[in-house]
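Right, I'll just put the structure down here and ask away after.
All protein chains but one are shown at their positions in the complex.
A and B label the chains in the order they appear, each numbered from 1.
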Amino acid sequence: MVFGVLSPNASLSITSPILGRVTDLLAVDAPVGAADAVAGIRITPVDAVGLEQRAASLCTRSIKTSSKAAALDLAVRMMDLTTLEGADTPERVQALCARARHPDAADWSVPPVAAVCVYPELVPVAVGALADSSVAVASVAGGFPAGLAPLEARLAEISWAVAAGADEVDIVLNRSAFLSGQYQKAYDEIAAAKQACGSAHLKVILETGELGSYDQIRRASMLAMVAGADFIKTSTGKIGTSATPPTALCMAEAIRDMAEQTGRAVGLKLAGGIRTAKQAWHYLVIVGETLGSGWLTPERFRLGASSLLNDVLMQRAKLRDGRYQRREDFSVD
Amino acid sequence: MTDRSSIGRELEPAGEFSLDYAPAPESTAPVRLASQYGLFVGGEMVEPAAGGMAPTINPATGETLAEVSVADAADVDYAVAAARAAWEGGWRDLPGSERAKYLYRVARLLQERAREFAVLETMDGGKPIRESRDLDIPLAAAHFFHYAGWADKLDYAFSGRRAAPLGVAAQVIPWNFPLLMAAWKLAPALACGNTAVLKPAPTTPLTALLLAEVLRDAELPPGVVNIVTGDDATGAALVSHPGVDKVAFTGSTEVGRAIGAELAGTGKRLTLELGGKAANIVFEDAALDQVTEGIVNGIYFNGGQVCCAGSRLLVQESVADAVVGKLQKRMDTLRVGDPLDKNTDIGAINSQAQLDRIQELVASGVAEGAELYTPACVLPERGFFHPPALFTNVSTAHRIAQEEIFGPVLSVLTFRTAEEAVAKANNTPYGLSAGIWTEKGSRILWMADRMQAGVVWANTFNRFDPASPFGGYRESGYGREGGRAGLLPYVELVA
Partner (left out) sequence: MSSRLLINKTYKQFIGGAFERSESGRSYPVVGAEGQHLAHAVQGSRKDVRDAVASARSSQEGWAGRTAYNRGQILYRVAEVMESRRDEFCAEVLRATDGCSEKAAAAETAAAIDRWVWYAGWADKFPTVLGGANPVAGPYFNLSVPEPTGVVGIVAPDEQPLLPLVSRLAPVIVSGNTAVVLASERCPLAAITLAETLALSDVPAGVVNIITGHRDELVPPLAGHVAVDSLDISGCDSEQGAAAARQAAATITRVISASTAERQWADEAAQSPYLIDAFCETKTVWHPKGR
């Protein structure tokens, strides 16, 4: 069986020659299986119980102690340190950026995080605070978290954030369009957002907790990837349900199919609800087992979190000192 | 088939980090092994009359764990007499509610000592600790718990008839799920008011002997359960013993035939749970990533040493390459090695004899022209190990497509239509289990109707539960274990 191979650029353009076919196969009643191979993309159905069992089984793996330290450092380096509150102030963002550069004030061997993620208004603050560092500035944009501002306004917000210096832009999938079956619209908007990003990386938040099934998560993952997403991301963190092991596995499997079928590597960002180092390890295992060690790098895997960092640092200190730590001793930012 | 292994290779950046799983050996501390074990008869451990002993080894290391008694005809006679005395001496007349309490006790004691049982099961049989810990032991306890509840509800099980016990049950069990099979046999027999003589497999006697301790701690009346270890001659002496009213056997179809012939005309009741060569059927519309897990679970669970293993993969031609590609990648991540390691997926093969048989059949597959894939993996230097194996280009006539291998070896065949899948799936004298993978509900039901198999797993595989009947069609045996149907082999229905 021969799968068509999409060049990375082909899928970025709204006028992609495969556009029509892509949206055809994303349609609700689209045939699954062999028929999809015509367009070069297969959207495989997902069995919820099997997926959840596999995810649970991966979460029972135990990592070698000698790998644990490296895994913890990697978790730090993959982290998008995030603050997305209406009450965010320049001071708070500056404090966060300071933590991003040196996550543990007491131990400068801890590497910096991958990025700081803020609202567009605060991008200039973050850019200033992170100058001369390896830490990227990520901005939510495009009418976050609902994504239901007028498209022009959403695109303008993206352009503004990029112009203000954002290296990465996190937008949301238009769930209104997606859940009402307007896949073409959802696709077009992501493709337009990708154009508006220019050279900045585009992360598309699927808000998996609102999609209703793993089948829909898989479909949304494929749609976002084909439309040009550099990363697909689970959640905004603004609703109750966020990243879970089976959700992460479901999206990783979609990314694997995308890579297998088109040769294009898309990153995965998990956000919301990740609070402990143990959870972070579980996700490392899920991604590592599903996508291979090629994905165990900040270029392709991110953890969006605010409270995770402290627990990782505590575990790191425990590994270093051999003693359990006191939570209050770690930064409250 | 297209070689897909190169696709995506360029995506692999320099591995800056790789997942190293810890050697995470389960501690053997909870297990206290004796150097020698007697027979459990009449509530006591007794020495075999002729003093015969045989070693039981750890198949992962080759080390001897203990010396275990080999019961001869005189020992079997003694055990059957003890079972008969216990039956006539009170067990058959005990109210069901009291029998229930003993079985509940056994279930609880197994749960309390689950860790110990799991480690011992893995040491003696070679199965991964992940499986003995998460499946064998919890299910064994659950089985006792389930049938405990039946003991005082038999009047509701078969409306219009009264369920009367049969007497003494002779039960011969295999080595692939030692404690679980003991539970499958003992729990319904006792719940129905029978007494039992259980004969564990020669290579895996230790958890049954530990169960004897549990039965004693549960204060089960002496002789209600007797456990005689030994070899094939012990088993033969037991099933042919005239004092036995019922025989239950799980094992090979060959031995099943012999027992059937031996018991002909004796009036003894017989149930058999024998071999299998299950088809695992994948349609093009299936959830292929869960299919991959299902195939792996179907054939590599317990190293494929499972009578209901999904050893024949029937995959629709249109997705054959995709499925095989996913499967091979998944096989690459399987961890073969120390069964006591919590990260191990495939442990040791149970015995040298079994390993020889697997290797012989794999060699026949290669000789007959099938294409063999095994992931690169380093097998331990000691013990009996076999890597996960996958054969493509298999025809239905090949030995590997017909014979039960009882090892981690999968044969892949293709089909074009559902009718063809049915024909190929049923093209075996066996009929224990089948798998169907498709998202189309009506096709599942259409296929399930046509499978000549006692258990049909649709969009899953190798699931077991005490409430769910298990057993085969055709040469996979007769009688069911589990659920209400599992009571029938141990009762006579009286008007």
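Here, a residue touches a chain if its C-beta (ideal position, glycine included) is under 8 Å from a C-beta of that chain, and two chains touch if they have at least 3 such contacts.
In this text, all values refer to a predicted model and were calculated from it rather than measured experimentally.
Visitor: Which listed residue (B:F406, B:Y473 or B:Y490) would be found touching the missing chain in the intact complex?
Guide: Final answer for the missing-chain contact: B:Y473.
Visitor: Could you tell which one of B:A34, B:A50, B:A74 or B:A264 touches the chain left off the display?
Guide: Touches the omitted chain: B:A264.
Visitor: Looking beyond the chains shown, say which of B:A29, B:V378, B:A397 or B:V494 touches the absent one.
Guide: B:V494
Visitor: Decide which residue listed in B:G235, B:G310 or B:G483 touches the omitted chain of the complex.
Guide: Of all options in B:G235, B:G310 or B:G483, contact with the hidden chain holds for B:G483.
Visitor: Over the whole complex, note the residues of chain A touching the chain we left out.
Guide: Interface residues of chain A facing the absent chain: 47-52, 212-215.
Visitor: Go through chain B and note every residue touching the omitted chain.
Guide: Residues 142, 158-161, 253, 256-261, 263-266, 272, 274, 429, 444, 448, 451, 453-460, 463, 465, 467-471, 473-478, 480, 483, 485, 488, 492-495 of chain B touch the chain absent from view.
Quick note on the criterion: only the chains that are shown with their structure count from here on.
Visitor: Provide the residue numbers of chain A that touch chain B in the complex, in ascending order.
Guide: 1-2, 31-34, 42, 44-47, 49-51, 53-54, 60-67, 70-71, 74, 253, 259-260, 263, 265, 284-285, 288-289, 292-294, 296-297, 299
Visitor: Which part of chain B faces chain A closely enough to touch in the complex?
Guide: Touch list, chain B to chain A: 2, 4, 7-8, 10-13, 15-24, 130, 283-290, 293-294, 318-319, 321-322, 325, 333, 342-343, 439, 459-460.
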